[in-house]
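Here it is: the structure, laid out below.
A protein chain is absent from this complex, but the other protein chains hold their places.
Chain lettering (A and B) follows the sequence in which the chains are written, and residue indices restart at 1 in each chain.
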Amino acid sequence: MLSQLRTIWEVFKHSTVKPDTVSYPEEKPYLAPRYRGRIVLTRDPDGEERCVACNLCAAVCPVDCIALQQTQDERGRWRAEFFRINFSRCILCGLCEEACPTYAIQLTPDVELCEYDRQNLVYEKEHLLISGTGKYHDYNFYRRAGKDVGVKERGTGETEAEPVNVRSLLP
Amino acid sequence: MADVFRVLAQIGTTITVLLVLAALLIWAERRLLGLWQDRLGPNRVGPFGILQSVADMIKIFFKEDWVPPFAEKPVFIFAPCVVVITMLMALAVVPFTPTLAIVDLNVGLLFFLAMSALAAYSTILAGWSSNNKYSLLGGMRSAAQMISYDVFMGLSLMGVVMLAGSFNLREIVLAQQGLWYIVPQFLGFLVFLVAGLAESHRLPFDLPEAEHEIIAGFHTEYSGMKFGLFFVGEYLGVLLIAAITVILFLGGWQGPWLPPFVWFVLKTALLVAFIILLRAALPRPRFDQLMSIGWKLMLPLALLNLMITGAVALAGGL
Partner (left out) sequence: MPRIRIDGQAYEVKEGLNLLQACLGLGLNLPYFCWHPALGSVGACRQCALLQYRDEEDRQGRLVMGCMTAVADGQILSLKADKARHFRAGVIEALMTNHPHDCPVCEEGGECHLQDMTVMSGHHHRRYRGRKRTFVNQDLGPFINHEMNRCITCYRCLRFYRDYAGGEDLHALASRNHTYFGRASDGPLESEFAGNLVEVCPTGVFTDKPLSQSYTRKWDLQHAPSICVHCSLGCNISPGERYGRLKRVQNRYHHGINGYFLCDRGRFGFGHVNHPERPQQPLVRENGRLRPVAASEGLAELARRLETTERWIGIGSPRATLESNLALRELVGADHFFTGLGSHPNALNRALLELLRLPGVNTPSLREIEACDALLLLGEDITQSAPRMALSVRQAVRGAGRDRAAALNIPPWQAQSVQIAGQNARHPLFISHVTATRLDPIAEATYRASPQEQAALAFAVAHCLCPEAPAPEGLDEQAQSLAEKIAEALLHAKRPLIVTGPSSGALPLVEAAGQVARALLNARPAEACPPALIPVFAECNSLGLTLLTQDAAEADLEQAFALSEHGPVGAIILENDLFRRAPGPLVQGFLERLTQRIVIDSIPSPTLNAADLVLPATSFAESQGTLINNEGRAQPLFPVHALHAERRNSWQWLAAVAGHRALKGFASPADALATCVTAAPELAPLSQALPSAAHPFTRLAVPRMPHRNSGRTAAGANLDVREDQQPQDHDSCLTFSMEGAPAPWLSRQSGIGARLPFSWYPGWNSNQAVHKFKDAVDGPLRGGESGMRLDLVCRDNGWHRPLPVDTEAQGLLAVVQPAIFGGEELSNLAAPVFQRAALPCLRIHPDDAPAWSVADGDRVLVRGASAATELPLRVDPRVARGIALLPPTCPPLGTGPTRVSLRSLGSDPLIATDHPEPTDG
C-alpha cells in the first residue's frame, strides 16, 4: 500500500521535469550513428558490393520484407541479381543487420521514410546501394572467406595456408 | 409552461456543457499523462492542442459505422447508449451550486447509486452482443466487478447519510458547513473513491477492457461513434465520481471568497487530476486481486466505518 502511495508521489514529482520529447519536425532529435532507420547496402573497402546474396537477412526478417536473388559472375563472386526491401512492411528491427555475415546490410539514422504512395516505399538494389563502407570500414568478407573469387589468390587469405600440393605424399 | 422551457433549457445547457467538458477532459488527461511521463502530449491542434478532441470527434464521426455481421445488432447498438444515458441521468441530481441543479431530489444519493449501477448493463450487454470471446470475458469481468464494488460503494456512503441525516445531495452539502465530511468520514472517502474508480472502470481498475489481456474487452468490436459513446461515457463517469466525491466529502461548492460554482469546479478538477494521476502511476491488479481487495479489504472497511459512525452517532446523539 505504501509503495503505491510512493509511486503516486514519484510520478507526481515528474510535473516539474522537462519533457524528453522534442517538437519534431521543427526541432530534430539527435540520432546516434547506430540508430535503426533506413536500410542501406554498403560496399567493401575495395569499392565492390559487399552483399553476397546469402539470403540470411531475408530468412531472419520477421515481416518477410526482403527478397533477393543470387547471381554469380565469371569469377564465382556471388552478388544479388535483385535486392528488394519493401519498406512499407519493414519494422526497422535491425535483425537483418545482425544476421549479415559481410556487414553489407546496415541500418542508418535516417528515419524520414514517408511517401504518399506505398509503391514508392519499395526499394530496389540501386536505391539501397551506397558507395561507402557504412559503419564498418575495413572488413572485406572475401579476404577471410576460403572461396577464391578474384579478390585474393588462393591460400593468401587472412588465416590461410599455401595451397596443398596434392601430388605429394610427404608428411 | 415557461417553467418547462426553463428546465429544458437548463437540461440542454447542462448536457452540452457536460459533453464539452467530457471531451475537454480527454485532452486534459492526455496532456497530464504526457506531463507525468515526460512527454508533451497532444499540442498541435489549436492552442496547446486544446482542439485535439474536436479533431478526434470529427474523425470518429466520419469513420465507417460498422456492426459486425456476427453481432446481436439491436443490443449492440443499444449498449453504448446506456452508459451515456445513465451517466447523464446521474449528473442530473448533482447540485453544482446551491441553486444550480437539474432536479433537487430528496433521494438524490440513491438515484445516483441506482444510475451508476445501471451503467454496468452497458458493458455487460456490449460484451455479450459482440459475440466475441474477448468481449464476453470483458463483459463478465465488468459484471463481477460492478456487483462486488456496488455493495460497499453504497455502504461507504451510509456514514455520510447518517451524519447529514438526508439523502438529498444539496442538504448533504449544506450539512458540511462547519466540517467537510472527509475528516469524520475519511475511511468512507477512501472506500468510496476506490469503489468509484472501479465503477467507472478507470485505471487501475480497467479490467473489463484490459487491452493487454483481452484486447480491449467489451468494446473490442466497437468502432466509430459507438466506440465514441463508450469513451464519452467513461469520461462522464470520471466527472460524476469526482463531482459526487466533492459533494459528499469535500463540502461541495462551499469555500471562502470565491463564488460557489468556482469552488465546485476547482475541487472537481483537482479530484479529476488526481484520478488521472492514479492512471499514470498505478499498475492494474490481477482479477483475483481485484476481487480480494473488494471483498476482503474494502467491504470490512466500509462496515467498520459504518459501525463506528453509527456508534459515535448513537453515543453523541447526533
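Everything below uses one rule, namely that contacts are C-beta pairs under 8 Å (C-beta built on N, C-alpha and C of every residue); 3 or more make two chains touch, one makes a residue touch a chain.
A quick note: this is a predicted structure, and the numbers were derived from the prediction, not measured.
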Omitted chain's touching partners, listed by label: A
Touching residues on chain A - with respect to the absent chain: 52-56, 58-59, 61, 63-72, 78, 81-82, 84-86, 88-89, 101-102, 118-119, 121-122, 124, 141, 144-149, 154-155, 157, 159-169, 171
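Assume only the chains that are shown with their structure count from here on.
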Centre distance in Å when chain A and chain B are each reduced to the mean of their C-alpha atoms: 52
Partner chain A, residues of chain B touching it in the complex: 34-40, 43, 277-278, 280-282
Complex contacts: residues of chain A adjacent to chain B: 4, 7-8, 10-12, 14-15, 17-21, 23
